[in-house]
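Some chains omitted; the rest stay in position.
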Amino acid sequence: MRLLIINPNISQSVTDLIETEARRTAATDTQIQMATAPSGVAYIETRFEALLGAHAAAVIAGERQGSYDAVLVAAFGDPGLLALKEVLDVPVVGMTEAALMTAAQLGQRISIIAISRRITSWYRECVAQNGMLDRLASIRHLDRPLRDAGSVQEDHAARLLELSHLAVNEDGADVLILAGAPLAGLARGLAGRLPVPVVDGVSCGVAQAQLLHRLQAGRATQGSFARPPAKPNQGLPAGLQALL
Amino acid sequence: MRLLIINPNISQSVTDLIETEARRTAATDTQIQMATAPSGVAYIETRFEALLGAHAAAVIAGERQGSYDAVLVAAFGDPGLLALKEVLDVPVVGMTEAALMTAAQLGQRISIIAISRRITSWYRECVAQNGMLDRLASIRHLDRPLRDAGSVQEDHAARLLELSHLAVNEDGADVLILAGAPLAGLARGLAGRLPVPVVDGVSCGVAQAQLLHRLQAGRATQGSFARPPAKPNQGLPAGLQALL
């Protein structure tokens, strides 16, 4: 299968982190195609930045239509995810959604470890949109400024480990999600050093995309994920025009 | 006060309906400034169309920054609303949000009357995002194709009245919201013919915007509605650049 992974922020260093972890996870018969948003911000922490990322992701998905069998929107918070599911004929997976649905099979109560305080409100709303708020034990977060989205793991390793233990011991987490593309691959590094199972969004996203592609569950022609009804449009870039 | 009303779809006929109702509602000292999305679709029914509308609304809000004291995003479903609240220094009001918060003061259980079946899933998610699902009695909808978003009220008057009665008698609604910009002004027309109070999104939106402007409750400098943290960005149109 051909998997398009869209990084909705503009940081190539984050795209590289995602790609590395995605290739570790992917089956050998999966061809991975990476894309970085040409416009937007360095990393997405807020609703407005997610609006920018959602638009960029949609443009990319439209421009490359026909070249992939599934899409992974590779920012925790899933910018544009439900919108893309309406217009694409292939499975579209989000990092939050995939991580939540995977973690939910590894434990009852889930904690998310995030890279900044600011990002936590947006994450919480994304969990709510997934209907999983009752299973959320907590969102814990780093609290110092990020030097570089690409080096978060090295810069903050000890604190990330500490937050994970607090989530288990104080918040009652049965399973952890290391959230955000800048943490891609960290779950692999911490495995065995944590008292509960741990997953990250990239590996879950890649694996769930493969799974959905294999199941061939069918395309919605009715209901709220059918294509939008035909109607006049104007002024859209070619990528978006292609999706209508 | 100077109120910018953004129609996030491309239909001038809908903008005109909104403007007429907005001017009926507004206090005499409110200067209304209308804007229609230069890009997007004829009317918004789905999550993907809302993504387009959110982006267009943000561009408009950015381009006109400094020329208004409050903004009304004038599409039911509130595309881009929370994102705009983060980046603007003035109150930003949405039709759904304003209508829900107004209706909630007129009754305990609220029904929404919508213009199409397809639009109801998006509305339901918007109600959920407002945390008001427990107060939603039902969403009822027209079920025949729309000839023109600008003439829905005349084309479907009898059915709209019937749906309103069903919402009260079958679903237990205490108050009704006539949803969607194409229904702007209809609440006024139906008043006295319905067994419960009825509001529409445009008049609620204009009135709540005036109210918030008058209260001068202050701007968030912390929390999830403070401006996004400063960080690199690229490739954005001038309107969006202006908001960062």
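Order as written gives the chain letters A and B; numbering starts at 1 within each chain.
We take it that contacts are C-beta pairs under 8 Å (C-beta built on N, C-alpha and C of every residue); 3 or more make two chains touch, one makes a residue touch a chain.
Model, not experiment: these values are computed from the prediction.
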Checklist line | Full complex stoichiometry in copies [only 2 chains shown in place] | finding: 6
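The rule is simple: only the chains that are shown with their structure count from here on.
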Check: For the complex, which residues does subunit A have touching subunit B?
Finding: 10, 37-43, 45-52, 54-55, 58, 80, 82-87, 116, 118, 121-122, 125, 128-129, 223-224, 226, 228-229, 231-236, 240, 243-244
